[in-house]
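Encoded as structure tokens, here's the structure I'll be asking about.
The complex appears here minus one protein chain, its other protein chains still in place.
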Amino acid sequence: MYHLTALVTLLAIAFYFFVTINVSRARSRTGIKVPATSGHPDFERAFRIQANTLEWMPIVLPALWLFAIYISDAIAAAIGAVWIVGRIVYFIGYSQAAAKRGPGFAIQALAAITLWAGALGAVVLRLV
Amino acid sequence: MYHLTALVTLLAIAFYFFVTINVSRARSRTGIKVPATSGHPDFERAFRIQANTLEWMPIVLPALWLFAIYISDAIAAAIGAVWIVGRIVYFIGYSQAAAKRGPGFAIQALAAITLWAGALGAVVLRLV
Partner (left out) sequence: MYHLTALVTLLAIAFYFFVTINVSRARSRTGIKVPATSGHPDFERAFRIQANTLEWMPIVLPALWLFAIYISDAIAAAIGAVWIVGRIVYFIGYSQAAAKRGPGFAIQALAAITLWAGALGAVVLRLV
């Protein structure tokens, strides 16, 4: 069983959920009404944080699980936890200014690519 | 095996697919050409319905499967079916007016959060 990977998956979803709720809060704060998605820089940054986090979910979740199945539940969960930390740093930075989104983005990208590359290596080893 | 959860997954995808097709139909109806995503309120609502349904897919699908694996295939599938019903109510309401999107949104959110919370509880119980 993959209890640690399951836990990290649910925590990643919880953080993504928080980022989604944050878009609604940014709507109230800036007065941008649905269905508009632009019109105030603070709202647009909150919206892009959520969109970018969503964009990476189909990269990180399948890579996380394939890494867990082919390599190790504990290592997958540890790297997945780094991904969440990177996403939190990204959220805090980008919420302040677009120019501050770099470090968090780099951390989460590195974690996601590590999961992907590890899983790919392990799958290819089984096939050859 | 998780036949009921697999069935609900495929039905959720089918509904999401219908919502995606509906954006193309709204393009024809309102004359908003790709790659534009704004310019007519009817198109923008159809676009936001699809975007919002997409945004919830990475919450509901992993939570649904972890609930099925850790708790019960039949209960997961039943709650997943409630999620689809909530999404249909949301689609019908939001298609009419942005102000009518509330009830359907609440139903699907409650279903998704139940799947998530149930899975989290079950995973944590195995770990402690």
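For reference, chains read A and B in written order, and residue numbers begin at 1 within each chain.
Heads up, the rule we're going with is that contacts are C-beta pairs under 8 Å (C-beta built on N, C-alpha and C of every residue); 3 or more make two chains touch, one makes a residue touch a chain.
Just so it is clear, the model here is predicted, and its values are computed rather than measured.
Only one of B:Thr20, B:Ser72, B:Ser95 or B:Thr114 touches the absent chain when the whole complex is considered: B:Thr20.
Checked against the full complex, the candidates B:Met57, B:Ala81 or B:Leu110 give a single residue touching the omitted chain, namely B:Met57. Contact with the undisplayed chain is limited, among A:Ile59, A:Val85 or A:Leu110, to A:Ile59. Not every partner is drawn; the one left out touches chain B at residues 1, 3-4, 6-7, 9-10, 13-14, 16-17, 20, 33-37, 50, 54, 57-58, 61. One chain of the complex is left out; on chain A, the residues touching it are 38, 41, 44-45, 47-48, 54-55, 58-59, 62-63, 66, 69-70, 98, 101, 116, 119-120, 123-124, 126-127.
By definition in this document, only the chains that are shown with their structure count from here on.
Note on chain placement: the centre of chain A and the centre of chain B lie 19 Å apart, centres being C-alpha means.
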